[in-house]
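Yeah, one chain of the complex is gone here, protein chain that is, but the others are all in their spots.
Moving on to chain A:
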Amino acid sequence: MIRLEKRPSPSRFWQGATPVLAVVLTMIAGGLMFAALGKNPFDAIRTIFWDPLFHPQFASYSRPQLLVKAAPLILIAIGLSLGFRAGIWNIGAEGQYIMGALLGAGVGLAFYPADLWFIFPLMVVAGAFGGWVWAMIPAILRTRFNTNEILVSLLMVYIAENILSSMSLGLLRNPEGGGFPGSRNLSQYPAASNPEMIAGTGMHWGVIAALMAVIAAYVLLQRHILGFHIKLAGQAPRAARYAGVNPTGLVLLCMGISGALAGLAGLFEVAGPAGRISIDFNVGYGFTAIIVAFLGRLNPIGILLAGLLMALTYIGGELAQFMLGLPAAAIQAFQGMLLFFLLAVDLLSNYRIRLGYKKEAI
């Protein structure tokens, strides 16, 4: 008989070991699935996890692409993790990401074709502001009218998507685009673009911002009274109140930070890799970042690694699709397994597995 026994405190060993165990279990279960699909499981696993990093033909291109793909995920997830720790659930990062991109790109395009040094910095400010404003709506509705920020922030995503399509068809449409939707390409407008800084490295301002956010969040949570308040509010709300934490202020702050970071991610993406505003500019980074935040255990360093791992499964998954002819659905199932096993083995950090019957206390 197997039973679970709650640990008095989470096991430090297992907290570190479970992500690794989850990856191993995913490889085994995924390998079985690939084998069932008639593919060599070792080839498939190698293509997903190894080739993007070390394949002689692809790696020089796909290694930097990992950073490009991971940067927005990390940037958004860091912001979200602060709120999640404090029990403030911002689910609408996707909308804040869109609004940041729209406002930032809008500011840049307003100056077109001027070539002034302050355009890009101004766009960065506008991008953060756009995301911040969009997050403030559910935040203020919660603090003022006690609405549920999960619902409101999620619904704001759909509003943002509609504004995005309206903007790409109207105000921001490229006047030289022959009537097609979508804005001018910012990568062809040097004063407003966020290019790769050193060719072949994938480094752009978004990557740097993501790394800075990781460091800042680490310091905040480890060394700053605010970080203590955030953690306390999540673990013991009433104790937090006695300790003088202002719940209203904390909601506004956490929502604001996560909104601003999501907005920044949107701005760096639109000015860099995506290049332009278009109807389907958003591809779900805001939602995937929620997974990244939990995958990284709401810990800044964990999020950095989780973001890179997610990016690896995306890029490796793409390689596996066209190199081995694996269906897209199998790759999605594989990514799903990773999350499933992570949550499942998470049990080990809080519980001990015991064999044999428990003796009843008399």
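The criterion applied here is as follows: contacts are C-beta pairs under 8 Å (C-beta built on N, C-alpha and C of every residue); 3 or more make two chains touch, one makes a residue touch a chain; residues count from 1.
Here is the rule we use: contacts and distances are computed from a predicted model.
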Given "BMP family ABC transporter substrate-binding protein", "Sporulation protein YqfD", "NADH-quinone oxidoreductase subunit L" or "RNA polymerase sigma factor", the protein name in the UniProt record of the chain not shown would be "BMP family ABC transporter substrate-binding protein"
Of the candidates A:T18, A:S62, A:S258 or A:S349, the residue in contact with the absent chain is A:S62
Of the candidates A:N40, A:N148 or A:S166, the residue in contact with the absent chain is A:S166
Of the candidates A:I291, A:L305 or A:M323, the residue in contact with the absent chain is A:M323
Given A:G106, A:G234, A:P273 or A:G307, the residue that touches the chain left out of view is A:P273
Residue positions on chain A contacting the omitted chain are 57-58, 61-62, 65, 68-69, 165-166, 169-170, 176, 178-181, 185, 269, 273-276, 278-281, 283, 315, 318-319, 321-323, 325, 327-329
